[in-house]
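In what follows, a single structure is set out as structure tokens and then discussed.
As you look at this complex, bear in mind that one protein chain is not there, while each of the others sits in place.
For chain A:
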């Protein structure tokens, strides 16, 4: 009674990976255990905590609610893909470090991906919008105060980065 396996090509952080997985393999498990990208965390496996959030074609998705086989043909970004090309911290990551936006760090990858997508849609959020942007992710350590600050700080860093770039 062995399980049927499927060949899937996953494109993660710009790199392609070929894996053979059963149809029921969650994308979160495939990323973590089949590709070794353990930055994506699993806090509930029922879509509520947001720790497993990744970007699928740029849009935040809960990787615990998606099968690996259905990720074929999409561009996936995980927390490991948020650093700048030179390896330095990306704007959202940098803002988290500056604002003490994390404690145990377990929820953090999901916040980083969510905010990255959020700021792409809305590069200068108001304070209320900054709070809204993270309203679907759970963190048990920080009480969210510094995460909200980090959203606002990330917007600043990104804006100043664009100025320097242009």
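FYI, a residue touches a chain if its C-beta (ideal position, glycine included) is under 8 Å from a C-beta of that chain, and two chains touch if they have at least 3 such contacts; residues count from 1.
Going forward, contacts and distances are computed from a predicted model.
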item	value
Complex member absent from the view - protein name from UniProt, among "ABC-type quaternary amine transporter", "Carbon-monoxide dehydrogenase large subunit", "Polar amino acid transport system ATP-binding protein" or "Nitric oxide reductase"	"Carbon-monoxide dehydrogenase large subunit"
Selected residue (touches chain absent from view) among A:75, A:98 or A:152	A:98
Contacts of chain A with the absent chain, listed as residue ranges	1-2, 22, 24-25, 29, 32-46, 48-49, 51, 78-80, 82-83, 89, 93, 96-98, 100, 102-109, 112, 127, 131, 134-148
